[in-house]
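Each remark here refers to the structure printed beneath this line.
Excluded from the complex is one protein chain; the other protein chains are retained at their positions.
Coming up: subunit A.
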Amino acid sequence: MTTAGHLRRALLAVPAVPVLLLAELSPASGPAAPAGDPVYGEYLSTQCVTCHHSGASEGSIPPIVGLPPSAFVDALLSYKNGERENQVMRNVTSTLGLEEISALAAYFASLSPN
(Lines give C-alpha, C1' and ligand atoms only; values in the text may rest on other atoms or scores of the structure.)
Protein backbone atom coordinates (compact mmCIF):
# COMPACT_ATOMS: atom_id res chain seq x y z
CA MET A 1 0.00 0.00 0.00
CA THR A 2 1.22 3.50 -0.73
CA THR A 3 1.04 6.36 1.66
CA ALA A 4 0.75 8.76 -1.23
CA GLY A 5 -2.26 6.80 -2.41
CA HIS A 6 -3.79 7.05 1.02
CA LEU A 7 -3.35 10.76 1.16
CA ARG A 8 -4.57 11.38 -2.32
CA ARG A 9 -7.67 9.25 -1.98
CA ALA A 10 -8.43 10.43 1.51
CA LEU A 11 -8.14 13.98 0.32
CA LEU A 12 -10.56 13.24 -2.48
CA ALA A 13 -12.96 11.56 -0.08
CA VAL A 14 -12.88 14.36 2.47
CA PRO A 15 -11.99 17.51 0.59
CA ALA A 16 -12.62 19.82 3.52
CA VAL A 17 -10.00 18.26 5.79
CA PRO A 18 -6.96 20.49 6.22
CA VAL A 19 -3.74 19.23 4.74
CA LEU A 20 -2.12 19.53 8.15
CA LEU A 21 -4.48 16.95 9.60
CA LEU A 22 -3.76 14.63 6.71
CA ALA A 23 -0.07 14.96 7.42
CA GLU A 24 -0.70 14.10 11.05
CA LEU A 25 -2.64 11.05 9.99
CA SER A 26 -0.06 9.80 7.56
CA PRO A 27 1.94 6.80 8.74
CA ALA A 28 4.91 8.37 7.01
CA SER A 29 4.70 11.45 9.17
CA GLY A 30 6.47 9.72 12.00
CA PRO A 31 5.39 8.78 15.49
CA ALA A 32 3.24 11.85 16.10
CA ALA A 33 -0.20 10.80 17.36
CA PRO A 34 -3.19 12.14 15.47
CA ALA A 35 -4.89 15.01 17.20
CA GLY A 36 -8.13 13.10 17.59
CA ASP A 37 -10.82 13.77 20.18
CA PRO A 38 -10.74 10.74 22.48
CA VAL A 39 -14.19 11.44 23.90
CA TYR A 40 -15.67 11.37 20.41
CA GLY A 41 -13.52 8.31 19.78
CA GLU A 42 -14.96 6.58 22.82
CA TYR A 43 -18.48 7.04 21.47
CA LEU A 44 -17.49 5.88 17.99
CA SER A 45 -15.64 2.91 19.46
CA THR A 46 -18.86 1.44 20.77
CA GLN A 47 -19.58 0.39 17.18
CA CYS A 48 -16.20 -1.30 16.83
CA VAL A 49 -16.44 -3.45 19.95
CA THR A 50 -19.60 -5.17 18.71
CA CYS A 51 -17.20 -7.25 16.60
CA HIS A 52 -13.74 -6.48 17.96
CA HIS A 53 -13.51 -7.90 21.44
CA SER A 54 -12.66 -5.17 23.93
CA GLY A 55 -9.94 -7.40 25.33
CA ALA A 56 -7.25 -9.27 23.44
CA SER A 57 -9.44 -11.96 21.91
CA GLU A 58 -8.58 -14.85 19.66
CA GLY A 59 -10.37 -15.40 16.37
CA SER A 60 -10.53 -14.02 12.87
CA ILE A 61 -11.58 -10.52 13.95
CA PRO A 62 -8.39 -9.02 15.35
CA PRO A 63 -8.13 -7.12 18.64
CA ILE A 64 -7.65 -3.39 18.17
CA VAL A 65 -7.22 -2.20 21.74
CA GLY A 66 -3.86 -0.53 22.34
CA LEU A 67 -2.91 -0.26 18.67
CA PRO A 68 -0.45 2.57 18.00
CA PRO A 69 -2.31 5.46 16.34
CA SER A 70 -0.25 5.32 13.17
CA ALA A 71 -1.01 1.62 12.66
CA PHE A 72 -4.68 2.18 13.46
CA VAL A 73 -5.03 5.06 11.01
CA ASP A 74 -3.09 3.20 8.34
CA ALA A 75 -5.35 0.18 8.67
CA LEU A 76 -8.59 2.16 8.46
CA LEU A 77 -7.37 4.23 5.52
CA SER A 78 -6.33 1.10 3.65
CA TYR A 79 -9.88 -0.24 3.99
CA LYS A 80 -11.37 3.11 3.10
CA ASN A 81 -9.19 3.33 0.01
CA GLY A 82 -10.08 -0.17 -1.08
CA GLU A 83 -6.53 -1.42 -0.76
CA ARG A 84 -7.41 -3.93 1.94
CA GLU A 85 -10.13 -6.53 1.59
CA ASN A 86 -13.04 -6.97 3.97
CA GLN A 87 -16.62 -6.09 3.10
CA VAL A 88 -17.55 -5.06 6.62
CA MET A 89 -14.53 -2.85 7.17
CA ARG A 90 -14.76 -1.23 3.77
CA ASN A 91 -18.38 -0.43 4.53
CA VAL A 92 -17.63 0.85 8.02
CA THR A 93 -14.81 3.11 6.87
CA SER A 94 -16.82 4.47 3.95
CA THR A 95 -18.76 6.57 6.46
CA LEU A 96 -15.77 7.57 8.59
CA GLY A 97 -14.08 10.88 7.83
CA LEU A 98 -10.63 11.73 9.02
CA GLU A 99 -12.00 13.38 12.14
CA GLU A 100 -13.65 10.10 13.09
CA ILE A 101 -10.61 7.99 12.24
CA SER A 102 -8.27 10.19 14.25
CA ALA A 103 -10.71 10.21 17.18
CA LEU A 104 -10.89 6.42 17.14
CA ALA A 105 -7.12 6.12 16.92
CA ALA A 106 -6.67 8.44 19.87
CA TYR A 107 -9.18 6.52 21.97
CA PHE A 108 -7.98 2.99 21.22
CA ALA A 109 -4.36 4.01 21.73
CA SER A 110 -5.29 5.20 25.21
CA LEU A 111 -6.48 1.73 26.25
CA SER A 112 -4.44 -1.22 27.37
CA PRO A 113 -5.33 -4.76 26.26
CA ASN A 114 -6.93 -6.73 29.08
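Throughout what follows, contacts are C-beta pairs under 8 Å (C-beta built on N, C-alpha and C of every residue); 3 or more make two chains touch, one makes a residue touch a chain; residues count from 1.
Assume contacts and distances are computed from a predicted model.
From the set "Leucine rich repeat variant", "Branched-chain amino acid transporter", "Nitric oxide reductase NorE protein" or "Cytochrome c", the protein name that UniProt assigns to the chain left out of the figure is "Cytochrome c". Of the candidate positions A:Ala35, A:Val92 or A:Leu111, contact with the hidden chain is made by A:Val92.
Across A:Leu44, A:Leu76 or A:Leu98, the single residue that touches the chain missing here is A:Leu44. Where subunit A meets the chain that is not shown, the touching residues are 39-40, 42-44, 46-47, 49-54, 57, 59-61, 87-88, 90-92, 94-95.
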